[in-house]
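Here the structure is laid out as structure tokens; the discussion comes afterwards.
Here is subunit A:
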Amino acid sequence: MSGTGYQPGEPILKVNGLWMKFGGVTALRDVCYEMPEKIIQAVIGPNGAGKTTLFNCISGMLGPSEGSIIFLGHAIEGIVPHRIARAGIARTFQHVALFKKMTVLENVMMGRHPRTGSGMFAAGLRLPGMRSEEKLIRSKALEYLEFAGLAGCARVESGTLPIGKQKILEIARALATEPRLILLDEPAGGLNMKETEDLGELIQGIKKLGVTVMLVEHDMNLIMDISDRVLVLHYGEVLASGTPAEIKENSAVIEAYLGAENDN
Partner candidate 1 sequence: MGRRNWAIMLGAAAFIGAFPWLVMPFKAVSHYVDVMVFAGIFSLVCIGLSLLMGYAGQISLAQAAFFGIGAYTSGILTSKLGVNPWIAMCAGTAVCAAVAWLVGVPALRLKGHYLAMATLGFGVIVNIIFAEEVNWTGGPSGMADIPYLRFFGRKITSELAWYYLVWGIVFLVLIFCFHVIHSRVGRALRAIHEDERAAESVGVPTASFKVKVFMLSAVLASIAGSLYTHYVTCLNPSSFNLMWSIRFMLMVMVGGMQSLWGALVGTVLMTFVGNEWLQVFAELEILAYGAILLVVALFLPGGIVSLGSLRRKKHASALEGAGT
Partner candidate 2 sequence: MKSAKNLICLAALGTLIAAAILFWSRGEGIAAKEPYKIGAVFSITGGASLLGEPEKKTAEMIRDEINKQGGIDGHPLELVMYDDETDPTKCNLAVKKLNKKDEVPVIIGPSTSGTSLAVVGVAEEAQVPLISCAASYKIVTPVETHKWIFKVAGSDSHVVGKMFDYMKSKNVKKIGIMTVSDGFGASGREELLRLAPENGITIVADERYGPQDTDLSAQLTKIRSAQPDAIVNWSTGPTQVLAVKNWRDLGMDAIPLYQSHGFGNLKNIELAGKAAEGVILPLARVNIGNLLPDDHPQKKVIMEYTKSYEERYKEPVSSFGGHAWDSMYLAISALKAVGPDPAKIRDHIENTKDFVGQHGIFKMSPQDHNGLSKDDLEMVVVKDGKWALAK
């Protein structure tokens, strides 16, 4: 699933006529969208708008009812999540999904999984190839921890970290898979102001690495600050898309979303 048939500059992700139905409920309704490479793409919309469902379809957690998802020139809809991770899409979860009993470092080492290949026998017999690979995994993981600013707590059991650091750790773990596209599901949820600011910097840092970021977020300030493009979903349909400034002015969005949000 390398990028054959994909030219640099083309959209990294194309979603065509995507439908997702659960029994009688339609969570995504004919979603069409093309996303350029190396940007920060925000996805917003009220609760139940289908944002997380869209993420789940892209990351393979759900197979869409209809439609196609093209990533780097390849159709990926309905492919199992671990192969999508290997193809270059990483994700975080709305409710932190760390391996809580593992250390911080081990969590990030887990992220190296799709980029390494030693099997059970190589591991059990401690073959030289596996040993050097293990060293590489460790050093790479430490690099990503450094990048995320968590190097100080590498040996701590991850479940004991405060929630803010857990969110960052989850991002670091996702980055360690060397994705082309990273999906962040409400990364700022539960963070305080300072933490959110740091998160914003981290996300921009990720963009600088050349990784496309797609994030679902409710924190409008964060979105307006960092994102290059915004996609608005409403009842499973695309309501609008454009730069943050355009979206701010879009009357339909204000009516459907911002207005309701401002009441709070």
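Basically, a residue touches a chain if its C-beta (ideal position, glycine included) is under 8 Å from a C-beta of that chain, and two chains touch if they have at least 3 such contacts; residues count from 1.
The candidates were selected such that all candidates are chains of the complex that A comes from, given by their letters.
Quick caveat: nothing in here was measured; it's all calculated off a predicted structure.
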item: Subunit A in this complex - touching candidate among 1 or 2; value: 1
item: Contact footprint of candidate 1 on subunit A as seen in their complex; value: 59-61, 80-83, 85-86, 90-91, 93, 97-103, 105-106, 109-114, 116, 118-120, 123-126, 130, 133-134, 137, 154-157, 173-174, 176-177
